[in-house]
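Worksheet: the structure to be examined is printed underneath.
Here the complex is missing one protein chain, while the rest keep their positions.
The first chain written gets the first letter, and so on, giving A and B; residue counts start at 1 in each chain.
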Amino acid sequence: METKELKIGTRLEGQKRLGGLITDHYNSAREIELTREKPIAWASTLAPSEILWAMDFCVQYPEAYAATSGARHVAHGHCEITEQRGYERHLCTYCRNSIGATIGQLEGREVFEPLARPDFLLVTNNTCILITKWWEHLSHYWKVPLINIDCPVLLPGMDEKEAVQHVKRQLVDLIKFLEEFTGKKLDYDKLQEIVAHAKNSSDNYREMLNKNKSVPAPATYFDIMGHNFPNLVLRYKPEAAEHYRLLNLELDQRIAEGVVPFANPKYRIYWDGLPYWFAIRQLSEKLKSLGMCLITSTYFEIFAFDKLDPDRALDSLAETVATAYFSRSVDYKAKFTEQVFKDYQLDAGVFAYAMSCKPGSITMRYVSDYVQNKLGVPMTMIEGDLVDETFYNAERNNMKLETLAEMLESMKK
Amino acid sequence: MEKVLARFRAISEQPYQSAAEWKKLNKGKIIGTLPMYFPDEIIHAAGALPVTLFGNDDEPITLGDKHMMTNACHQVRSSFDLLLKGHYDFLDGIAALHVCDQVRFFLEVWQLDHPLPFFHEMWRPYKLHDTSRPLLAQELKRLLNALEEFTGNKITPDQLLNSIAIYNQSRAMMRQLNQLRSDYPGIISAADMVHVVTSSMLIPREEHNQLLAELLSAIDTTQLPVVNRIRVVAAGHPCDPPEDELLNLIEEQGLVIIDDDFFTGGRYFAEDIKADGDPIDALVDYYMNSTPCSTYHYADDWRREITQTSPYAEYIIDKVKKGQAAGVVILRLMYCDPLDLEFVLLKNRLNQENIPYVSIFTESGPGAFEATRTRIQAFMESL
Partner (left out) sequence: MITVGIDIGSTTTKAVVLDENGRYSWSVQPSGIDIPAIGKQVIKNALDKLGLSLQEVSSIVATGYGRISLPFATKTVTEITCNAAGVHHVFPEATLIVDIGGQDSKAIKINSQGRVVQFAMNDKCAAGTGKFLEVAAQTLEVNVDELGAISQESQNRIVISNTCTVFAQSEIVSLIARKTAKEDIAAALHESIVSRVLGLIESIDPELEKHIVLTGGVAKNIAIAKLLERMMGRTVLVPDNPQITTALGAAILARD
């Protein structure tokens, strides 16, 4: 990679704006918790929250809370609470963080910035099956209703349209329940408006991801990763699309001026799996020191609600939920990942195995081998967990990253 | 009676020998299915032999950890290991549904790593609700079509109903045996009860029905051992069969298992499928009304007043009360996500009802056997 005339960028301006959006969101939720002017719902990442927003719910995301807990190093403490109640250590740590924080909240313990208490829970099983059991526990603790949208794995031979219909039937049923629950009818015009905002936000989000196809890339994966928050939590508001629009302008400017995120980025690297939330800084520093610029990850696909269409609000919502990336077969994911390597001109891959996340990790070796065999790019697999740092050994992982750098070096010769 | 029991034991201990022999004689197709709840009746109706694939406790896992997930359950890792080592090469195909994340994700790589001529995954909706019925029916039909194509045999509704009837007969006899074990504790050991059910998943059902009928007629309730043991219900241990050694250990300490909810046990024969009308509808009904399991999501309860935290726990409590049991022995597997999450709800409910229980992890190695013995003894002494 040429390193002529490259300026080193400082922190993205958009970071400040993002911070403001996040603070406003949580402040507003705390306010609503006190005034009870709106019902509060907890939703899973791939849930059809558009329906909740259209019915004037304030929506919170326990999975985003788990990520924050990991980043603030409080997740392990939450998980420990669950161990005392009989939850086994190997269980998903997003789940145990959430349950631990819930128990803490209910028992008046000190819990890091707890989520506003829910009146309703909405979960989908298109990330995994365990999540449905996890949320059943949440509904027992909070004593509030839970609805699960069952999303089939898109198996070879299965007709995708049938999966979409299956989800749609459940969305109709969900709406019926919510109308009973809130005593209000769903305003379909409002739903359409929200889906329009969400689509706008998603399109801009996708554009943001595409910026890193540039060589050199204007930002690293670490710079971008926090910016999935607006599309996940705030896409119902025009502010989300606006945030991305401004961020994209900023990234465009960087590309035009040849600004890079750190000095001497030598290699363009792919990250597979979810982030190790507690190790962001450490990993970021280590990769920087090796000249490795983390460019992108298929993890970002989860937050891309591309298929939304305001002209077919409910149908496109059903499609979005039914055909999410995590519902795809491993064969699909392997091919998709290969394409990402090509589109983003990537030199190597880091596969981040997470001890307690089976959906993410079991198929990692297959995808890594597939892409390596097709494209001849070196890969490494590091180990850790999503939020519980006791499963992480920085030194071991550093060694593997160094080996990857050495492999790349020797390929140049 | 002993002779028939020995036959059941032999089949369970050499699970695929019988299948291999059947293949030589019948030149038919053998389809391996993974636990739990696969609609074997459809395979039977296609003229193929359905055989359930269990892991092997005595074979150390080597290749099966190829994809690194060593904190997955033994059943899945071991069966993957056996697949890679060629132990399942007598199979013409594999069919499964996703009871849990481990099965789902391992299955994805199974077919890619070691392809078999026939491979079919079926989606069983987690939500037991009316909205799930159409997709479940579609998935059952998709399976039926795939089997028709593979075997070259047409499966008419009557044929499927006939297969269902044969399996119902089997389940009815198993229920009969189970009731006898509750009425006359000690009449059959827990280990043998498991062998009876396990062996049914390894040989043609008609053959097994004959053997089971023989066993039932050989039971003479007038000549019974006097048993002064404490009645307990055994719960947990989904998917693969619990080891003889463990069940015998439990029953040697002064307890007698009068009912259980193992897959290779109580939950397998609890319900029948309606053997008339539209067979696909009947299968859908069967799943929708199935015995509570930690691998299902119970949505309906959340529309009513929340009184039940766990239908599974209620099911176990019901067994305890009906069987007049003194307590529950919960057998747990390492790294079983569904049961580990359900356990927390179960123990809370058992505590609420003041039902004594002991929880035992079954794979702690032979060194832990003595520890298990001590725990069971302590449990018994507390009853």
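Observations
Following the convention adopted for this analysis, contacts are C-beta pairs under 8 Å (C-beta built on N, C-alpha and C of every residue); 3 or more make two chains touch, one makes a residue touch a chain.
This one's a predicted model, so the numbers in the text were calculated from it and none came from an experiment.
Within the set A:E88, A:E250, A:E338 or A:E383, the residue that contacts the chain not displayed is A:E383.
Only one residue from B:K23, B:K66 or B:R229 touches the chain missing from this view: B:K66. Shown as candidates are A:E83, A:E285 or A:E406; the residue that touches the absent chain is A:E406. As for the chain not pictured, it touches subunit A at residues 365, 369, 372, 378-381, 383, 393, 395-396, 399-400, 402-403, 406-407, 410-411. The chain not shown here touches subunit B at positions 57-58, 60-68, 70, 84, 364-369.
Note that only the chains that are shown with their structure count from here on.
Subunit A makes touch with subunit B in their complex at residues 85-88, 90-92, 95, 125, 128-130, 132-134, 136-137, 139-140, 143, 145-148, 150, 152-153, 155-159, 162-163, 165-166, 169-170, 173, 177, 329-331, 353, 355-356, 358-359, 361-366, 381. Residues 66-69, 71-72, 98, 100-102, 104-106, 108-109, 112-113, 120-123, 125-127, 129, 131-132, 134-135, 138-139, 142, 146, 294-295, 297-299, 302-303, 306, 309, 334-335, 337-338, 340-345, 347 of subunit B are the ones that touch subunit A when the two sit in their complex.
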